[in-house]
Every structure is written in structure tokens, then in C-alpha cells.
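Only a single protein chain was left out; the remaining protein chains are all shown in position.
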Amino acid sequence: MVQRTTEIIVGLFILAGGAALLFLALQVSGLTFRSAGDTYTVYAYFNDAGGLAPRSRVSMAGVEVGQIREVALDHETFQARVVMDIAAAIDSIPADSSAIIRTSGLLGEQYIDISPGADMESLADGDTFYETQSALNIERMISNFASGQGGD
Amino acid sequence: MSYCSAKFPVVAGMADSSYILLDDVVFTRGNRRIFDGVSLSVPRGRVTAIMGPSGTGKTTLLRLIGGQLRPDSGRVRVNGHDVPSLRRKDLYRLREGMGMLFQSGALFTDLNVFENVAFPLRVHTRLPDDMIRDIVLMKLEAVGLRGARDLMPAELSGGMTRRVALARSIALDPDLILYDEPFAGQDPIAMGVLVKLIRELNATMGLTSVLVSHDVPESLSIADHACIVSDGRVIGEGTPDELRKHTSPKVRQFLNGDPDGPVPFHYPAPDAQADWGGTLGGGSRRG
Partner (left out) sequence: MASSLMDGIARLGRRGLDIIASLGRAGVFLWGALVGAPRPSVGGPLLIQQIYRIGVLSLAIVIVSGLFIGMVLALQGYTILSDFGSESAIGQMIALTLLRELGPVVTALLFAGRAGSALTAEIGLMKATEQLSSMEMMGVDPLRRVMAPRLWAGFISMPVLALIFSVVGVWGGMLVGVEWLGVFEGSYWGNMQASVTFADDVLNGLVKSLVFGVACTWIAVYQGYDCVPTSAGISAATTRTVVFSSLMVLGLDFVLTAVMFGSF
């Protein structure tokens, strides 16, 4: 009888561990159960990727539509080459849309915002954004402003 | 190896005479030589007492027989098997046929009396629960503690602890029981009970018993065969009557309990002159 009670308590203990892991996965890390096949890959080149990092979000109109897989230097153009995975459900992004690096809040992390274009064709797997806008560099902005170039 | 792994056929020739045979066993621990060529034999089906002053390594001797220690040289044969050279699995199988009663009883403190006695049965057999219960109660009945089955080891007196431990060591009906100082620290009644039990068990179960002790009268009263170990050697061996008539001064000293004699009162020490002589000028006082 004692053994039975112990078994049940230990079972609950292990279950609590499982529940904790589930909680950390869903509530804390915001993991959603999407399989890898549910995304397609697009590329964008930036003159300055700023603080953009893998797993940063990609959004349209403030709604998350994908995330960044990799940020690397293109050895020929010396631009930052950003690889991002877009959810397969979002399959109608106009081909002439532009990718803009934005900052959430003043000191928050950077993410890519897709500003939709007007083209009838849509971006498909392996395509590249034609138009990009690099990270806003506050230091550069301030120095521009101080030297008078910024305020015409 | 002359045995096959399935079961232990007794090796021919070894069978009849002696169950345990130690031949010129040498054992050292650290820098201390505990056994310096011990040879003795334990006859089958008898009670053999191994006696000797405290600290002569009697417990070590039992551990050598049980294969927990290996001798530096010499042979230890139990039931025809060379114990030090046995592979682990065969050693454990050999031990299933041995019971050992530890000085402290060594009951498992987290199990009650019943479960302690049931322990070897549960581990080594696949008997159903009700059969285990019958066997355990039988063994407890044999030591007179059937009523104590639900007690925890902490609730037992020293004598009862040892009797429970005895019930546990006979749970698997072994061929050999090793008793480590079964009488030490027991009151006369408990001692009497244990003497009677050891004798009875040996007679009824056809066991071979080895008991290691420094209690001379009790040991000699139940032993068929006895040997005395001192200074790493066997100094006397024979039936109790033969030992009582033994002429060796060492044997006489031990059996009579003389405080000084060939077995020295003093632990080996540097010359007294070296310890006190120089500083106190004690040499002249000792004069």
C-alpha cells in the first residue's frame, strides 16, 4: 500500500517535470508546433544589418510571419546576406516588397518588417528582396544631424 | 576450470573430507602481515571453531573464504572451488550457497524483520509471495522470532538482531554458514540461545558451520573441530578435547586466559629506554 502511494507520488513528480517542460516550451519560449516544411526561404541583402540576429522575427504590419535563419557576409558585395523563413501560409507577398530593419522600442531588439509592394507576382522559395532598407544607425543619424546634413 | 557454469558439481576427491581448505594463505594489509602461511581445513557437516585473540584477523579469514578479499598467495578452496580465481558470476553463485552472520547482524535498517529475512528469497528466487511468506515464517520460527516479524531492526535487542540475521542467513538453505563472533557482547541467556541454535541448525539442516570467536568455553562447547590462530599462523588444531590437552604454551595461554605469556601483553613497541630513558633519566629509576 505504501509502495502504491509512493508510485503515484513519483508518477505525479515526473508528470510535473513534463508539464514544466511544456510550460517552458509554450508559454516561456513561445514555441509553436510547426513542422519545418511549413516555411519557405527568401533572401535579402543589407548594407548594414545592425543588430539583426538569427531567430529575430520577420513581420508584416506588426504581425509575425516568419523568422531569420542566418545573417552572414556576402564575400563579393560585402553586404549582409539575411536568410529568412516565411510561413508557408503567407504565400502572397508581392515580389516588389521591401525588407526594412526596424527596432522595437528605443533599445529593443531589431527585426525585419516587410513593407508590401504592388506587384501581381508573389515572392517564392529562393527569391530575393530587391529593395531593402538598412538598420537605422542612431550614432550616424546623430552625427549627420550635428553636421547639418540631416536638417534641410 | 573443472566445473561447468550450469551448476556446481563437486570436484571429485575434494568431496568427502573437507568443505573448506586453506593452504598456506598469506595476506597483508598495508604494511601489516595478517596471515603468514595459514593452512587449515573445515570438515564437512561439522561445526568448526576458529579461535584466536582479538585483532588476529579472524574476520579477515571469513572474508577470504567468502571471496570478498583475495589472498596474496596460497589457495582458498570452498567446496572444491578455488575462490580467488572464480569469475564474478560464479563467485556470486557460490555465495548463494553460503550464509554469513555478521557480528553486528548487518540487518537492512530500512526493512522490517520479515522483509530482511525475505530479502535473499526475493532476490535469488522467483517464488510466489505466499510461498516466500511461509518460508520466512518458518525461518523466524526456527529462531523463535515469528512474533517479531513486523518490528524494525532498530526496535530489536542485540540478541534478537543476531537471531534475525541468523534466520536471514539460513533463508536460502545454505550448505555453509559463517558466524563472525556470534557470542560477542551477548548476555548469558542470549548466548545460551545462540549456542543452542547453532548446534541445532547444524544437526537438522546438515550444514557445515564455521564460527570465528574469542569466547573459548562457548566455542569449544559446540565445536566438533577447532583451531587457534595467532600471529598470522595456526598454532593448534584438533577436536576440543585434543586442544584442551595441547602442550604448546601459546595454546595453553589462550585457552586458560593468562594475561601474559608467549602471546605478549605488550603491543610491539620501541625499547622502553628509547621512549623514556633519554629525557627523564628514567633508566636509573628502572634500575
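Per-chain numbering from 1; labels A and B assigned in written order.
Basically, a contact is a pair of C-beta atoms (placed from the backbone, for glycine too) under 8 Å apart; a residue touches a chain by one contact, two chains touch by 3 or more.
Bear in mind that the values here come from a model prediction, so they are computed numbers and not experimental data.
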| note | Filtering A:Gln3, A:Ser92 or A:Ser147 for touch with the omitted chain leaves A:Gln3
| said: Among B:Gly52, B:Gly66, B:Gly159 or B:Pro182, which one touches the chain that has been omitted from the display? | reply: B:Gly66
| Residues of chain A in contact with the chain that isn't shown? | 3, 6-7, 9-10, 13-14, 16-17, 20-21, 23-25, 27-31, 55, 57, 105-109
| said: On chain B, where is the contact patch with the chain that was removed from view? | reply: 63, 66, 68, 92-96, 98-100, 102-104, 106-109, 119-120, 122-124, 165, 168-169, 172, 178
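Heads up, the rule we're going with is that only the chains that are shown with their structure count from here on.
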| query | Which integer distance in Å separates the CA centroid of chain A from that of chain B? | reply | 75
